[in-house]
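Each remark here refers to the structure printed beneath this line.
The complex appears here without one of its protein chains, the remainder shown in place.
Chains here go by letter, A and B, matching the order in which they are written, and residues are numbered from 1 within each.
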Amino acid sequence: MAFLRLESITKRFPGCLAVDHLNLEVEQGEFVVLLGPSGCGKTTTLRIIAGLETQTEGRVILEDVDISDVPPERRDMAMIFQNLALYPHMTVFNNIAFYLQNIGTPKPDIQEKVVEAARRVKIEELLDRRPDQLSGGQGQRVALAKALVRSPKVFLLDEPLSSLDAKLRAGMRSELKLLHKSLREEGKGGRGTFIYVTHDQVEALTLGTRVAIINEGSIEQLASSTDLYRKPKNLFVATFVGSPSMNLIEGTLERSDKEAMFRFQGKRVGVGPRGFVALTRARCETMPAILGVRPESVNVVSRGEPGSLDAMVSTIQPLGETNLIMLLLGEVTLTSLASPDLPVKEGEKISIRFQPESLHFFDPETSENLLGDEL
Amino acid sequence: MFSDTISGRIRRKKILVLVGTVIVLAYTLAPIYWVIVSSFQKEIALQDRPPHFLPTPEIFTTNHYWFIFTGEIRPGSTIMIQSMYTMAGTLIWPAVVNSIAIAVCVTLVNLIVGFPAAHIFARYRFWADRRVFLVMLATRLLPSISIVIPMYIVLRQFNLLDTKRGLVGIYSAITLPFTIWILKAYFQNIPVEFEEAARMDGCSYFRSLIRVVIPLARPGIIAAGIFAFMSSYGEFVFATILTQTIRSKTQTAVIAALAQGMSSSRGMIAAAAVVCFMPPVLLAIIFRKQILEGLTARLGL
Partner (left out) sequence: MLSPHEAKRYRQTTAFAYRMILPSLALILVFIGYPLLYSISISFKEYKYGVPTGRIIWFKNFLDILTKSTVAPYFYRSLLVTMKFTVVAVVAVVVISLGIALLINERFRGSGLVKLALLMPYAIPGAVNAVVWNWIYDPSFGVLNGLLYKLGIIDEYFTLTGNPDYALWAIVFAYVWKFVPYSTFLFSAGLATMPESVYDAARMDRCGTIRTFVKITLPLLMPVLQMIMVLQTIFALVMHFGLVFVLTGGGPGDATRTLAWYVYQQSFTFTRFGRGSAMAIILALTMIVFIYLYLVVLDPERRLERQRRSV
C-alpha cells in the first residue's frame, strides 16, 4: 500500500468548493509536487495533510493508519510555510530546537541535533542571530533545518521559494534536490518523502519525481515531468505545462483516403499517424477537434514544400538561444521556436510544417486528449 | 474527558468559549441589569431581603421615573416614599440636559479646533513637532485633582464659577489632546496623494480639507467626537467641585449628591442612574463600530 494516501478529500468553505474529491497516493521517498494556478486548492490540500485544516469529507491515511482526526502535532510531519513563520523573538538556535524542547528532549541531545541540522544546510554561524537579522535565503535554510532536526515522516512545503529572487531560487532548487537525494539514501526523514506546493511550473518540473497538476480542487493529471510535457491528458495540462504554451487550433479532423487530415479555416493539412489513431479511437470518419502543437514543433521549411502551410511572420522576439516567432496563418496566430540563424524577416511570407510525431488532438467538449492511452 | 483528537479539541474549545461568553456577559451586564430592574420596583419591594430580581406585576411601578421628570408624587405611592423623595431628585433631568449641552459644545470645540491641528501634526514636519505633540498628550494624562484648586480660584476671580461656559472651557482643554491624537492617526492612514491631487485640481488648503479629507476621515471624526462627548459627559472632579447650583451642575454632581443622602428613595436613585447613563450608552450602541475602530487606532489597525 502507498505510504500516504488521500481518499476522496473534499473541503467546502462557505461560498466555495476548495478541494473536490481529490485522491492521491504517495510512496515513501517520493518528491510529489502539487502544481496549479493560484486559488486552485493546492495549499488547502497541503494543510489538510498537515492537519491544520479539517476536510469536509474524505480520509487521510498514513502508513495504513487513518490519521484524519489526529491533531497536527501528532502526525509527525514537518511543514515549511510560505512566509517561513520563524518565531521572531527567538534565536535561530531556539527556532530550530523548539520542537525538540517541546517533546522534552534532554539538553545535550538538543544541542547535538540542532548543530547537525544547521551544518546540513550550512548555517552553523547563524545560530545566535534572530530572524529579523537574516536574509531571505538564510531564513529559508533555518526553516529547512527546523524540519530536518525532527526527522519527520513527511516534509510539507508551501511555496517556500516564492519570496526569493530568481537567482536565489535556482540555487535553492538544486539544494533541495540534493537534500532530497541524501535523505533518501540515508533512509532518514521518511526516506525523504516530500510534498511540495507551487504555482511555478519550472520549480515543479525540475524538483518533482511526480507532479500533480491541480485545477479547481481536483487533480488533472499526476505524472512525471516528461510525461506531463509529452503526454498531457487534457487541454488544461497541455496549456499549463510548457512555456511558451502550446499552440491550439480549432478545426475538424477527418479521414481522407488512407490519410488523416485536419481542416481549419479553409485550409487542410496532413496530420500523420497520430490523427489516424485519434479517429480510430473515436470510431468516426470525421469529428471536431482542437489541434495542439508546441512551438518547437512548428518548423519553418522551404517555400512550397509539400504538406506545408503558408504563413506570414508577424514578430520575431530574440530569446538568446532561440527566436520566438509569431506567425499569422490566415486568422490564426501561432508561436514557433526557431534557431536565430534562420533567415526570416518580419512581414515575410514563409511556409511551415507541424512535426507529425508531436501533434495532439483534444475533444472540444470534454477537453480530453483524443489519443487517450496511446500517447 | 475528550480524547486528544481534532474533533475532540474542537468540542472542548466550543465548550470553553461558551462558558467564557456566559461569564463575561454576566460580569459586564449584571450590575446594569440590576439597576434597571430596581428602578421599576416599588420602594417597599426594594426593601425586601433578599431582593427581587424580576419586576413582577405586583411590584412594578414607574413612579420613580415620573417623579424625576415631573416632580410629582403619584397618588399610588405610599406615604413612606413621599418623605424619601427629596427635591434633589427633580434636578436629575435638568442636570442631564446640562451634561448633554456641555458635552455637545465640547465636542464641537474639539472638532473645530482640533481638526486642523491634527492635520498639521499628521502631514507636516517642522521643528519640535514631536515635542509639542508629546507635551499635548502629557497634559491629558495629568490628574485633574492637581489643577482643580487653582482652577477654582481662577474661575472665582472671573466669575466663571458655577457656569456652563467654564466647564466647557476646561473640558475642551482636557479632551483636546486625545481628539488630536485620534484624528492624527486617521489622517496618517489616508494617503497623502488625495490631498495632493486636490491641490493640483485647484483647491486651497482649507478647501481640500473640507472636500477631501473630511469625507475620507469620517469614521475617525465620529470616533473622536464620541470620545470627546463621553469624556466630558462623565467627568467627575471638576463637575463636583466647580459647580454650585443647577445652573451648571452636571449629572455627575447631582447623582453623586443624591447617593450620599442616606434617606433618599433607592428606587429614585436607581431611576436617576438609568436616566443618567442613557445618553452615553445609547451613543455607544449606535456608534459601536466607530468606537471600536477608534480604540484600536492606537495600535494602528
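In this section, a contact is a pair of C-beta atoms (placed from the backbone, for glycine too) under 8 Å apart; a residue touches a chain by one contact, two chains touch by 3 or more.
Because the structure is predicted, anything quoted here is derived from the model rather than measured.
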Item to complete: Would you indicate which residue among B:42, B:64 or B:119 is in contact with the undisplayed chain?
Response: B:119
Worksheet item: Looking at B:24, B:97 or B:197, which residue reaches the missing chain?
Response: B:24
Response to the item:
Given B:97, B:142, B:192 or B:210, the residue that touches the chain left out of view is B:142
Worksheet, complete the sentence: Among listed residues B:182, B:198 or B:255, the absent chain is touched only by B:255
Worksheet item: Where does chain B touch the missing chain, residue by residue?
Response: 13, 17, 20-21, 24-25, 27-29, 31-32, 34-35, 38, 46-51, 109, 113-114, 116-117, 119-121, 124, 126-127, 129, 132, 134, 136-139, 141-151, 153-154, 169-170, 172-174, 176-177, 180, 230, 233-237, 239-241, 251-253, 255-256, 258-260, 266, 269-270, 272-273, 276-277, 280-281, 283-285, 288, 291-292, 295-296, 298-301
Response to the item:
Note that chain A touches the absent chain at residues 50-52, 71-74, 77-79, 81-83, 85-89, 98-99, 102-103, 132, 146
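Keep this in mind: only the chains that are shown with their structure count from here on.
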Practice prompt. Could you please specify the touching residues of chain A with respect to chain B in the complex?
Written response: 51, 54, 68-71, 74
Discussion item. Taking the touch rule as given, give the residues of chain B at its contact with chain A in the complex, in rising order.
Written reply: 4-10
